[in-house]
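Just one protein chain is left out here, and the rest sit where they should.
Coming up: chain A.
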Amino acid sequence: MEDTTTIEEGETNKDIEVAPALIAVHPTQKSVAVAVGSDLRIFDIEAGCAASLVDDLGGPFHRDSIRAIQYGAEGKLFVSAGDDKIVKMWSTKSWRCICTVCSEKRVTAVAISNDGLYVCFADKFGVVWVVDLVGFEGNQTLVNKKATQLLSHYCSIITSLEFSPDGQFIVSADRDNKIRVTIFPKSPLDGAHEIQSFCLGHTEFISCLAFVCARECLQSFLVSGSGDSTVRLWDISSGDLLDNCEVGIKAGLLESNGSTEQHDHAVTDICTIQDGVLLAVAIQSLQGIVLMSCNLSARTLSVAKVVSIAKETFIPTSLGTSPSSRLLWMVTGVSNLPGFDYLSFARVRVISGFDVEQEPAIIEDNKIPGGDTLLENLQGSAIIDEKIFLAAAEAVKTAMCNLLIKKQYPAEKREFRKKTRNDRKVKF
């Protein structure tokens, strides 16, 4: 008994070390960032070359897998954080690290307030921390900055953190199927105590959050993706579920009777495109993306189209876009893939043509802004064997399941575990 448990745990730990590649795009598409493992790669599209990151602390910027990267809404700030419990804030002008904050636990998500004054990050124990950059001008380096606790989900991994477009709320989602909407206070360093609502309805872990808001419409709505293969639309001020789209079934991945394996088609990322009525959704095992349209007056979600990627095994692990451009950036990749020599690799692809008249299509590599130079820099190596991508997608999936899905023991095993408990040894 003892032996089997240790082996199981050993396996789990190895799988968790696998981290998916992440992508983020500057709000005006000045640069694109890709994180694979502990590697942070930034390509300056305006200059046409890789940005060289400068950190006064020296050494590697991150020592373990990066789990979250984010540009500020104004594009002046960039934040990276991850398993090494270090949060780094970069100026996007000079690509200097302006501030390094240590976290007590591994960091799982980051968010920057819309005014760029506060950086929030969430850890694996469910605590959201805040660092203030009030009075920061952009040229100096901030030393000895400390994070203070903002709010907490009770002992649950926070998977996603977002500010509402009007800056009024901070929204946090966890692996216990819960989305919490908290009023972002005037003095965040005193904590955020007033909960506006809880958005409850998902039946599995929540993996991603995004906001949709049409230009003419002042109100914004929240969209969430989950391990239950659904994308849901919420009214955050009341917490009401407005619509539930079973994207796994609609995209033809899942049989409606649920005959396929349960966690095969978890939604992994959602990205709002352009004015926010179109959503790009990444799903595990789907080679491509699902495009969803959001009807804000009717408050409904529907699958518009499945954009599949032909001729290449490409299951995106992360999506990114900038509000100004009409391009969707995708990355697939993984760090520390067991059994392969490549330490960390990634593949970047771009979809264009989200205008009404056009059909969304994959752009050829040489047509991507920045061209081959960009790809060489962001991908790390030129050409990678197809087989690895499949193995990578599988590894990412296992890691995500191990991390976010509760362990279920079969009934007989549970009974056995109970019987061997000391307090249950009944004397007759």
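The rule we apply is simple: a contact is a pair of C-beta atoms (placed from the backbone, for glycine too) under 8 Å apart; a residue touches a chain by one contact, two chains touch by 3 or more; residues count from 1.
Going forward, contacts and distances are computed from a predicted model.
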Among "Ribosomal protein S16, mitochondrial", "tRNA (guanine-N(7)-)-methyltransferase", "AP complex subunit sigma" or "AP-2 complex subunit alpha", UniProt-listed name of the chain not shown: "tRNA (guanine-N(7)-)-methyltransferase"
Listed residues A:176, A:243 or A:269, member touching the removed chain: A:176
Listed residues A:74, A:115 or A:194, member touching the removed chain: A:194
Contacting the left-out chain in the complete assembly, out of A:151, A:212 or A:315: A:151
Sites on chain A contacted by the missing partner chain, in the whole complex: 127, 149, 151-152, 154-156, 176-178, 180, 182, 190-195, 197-198, 200-203, 239, 406-408, 423
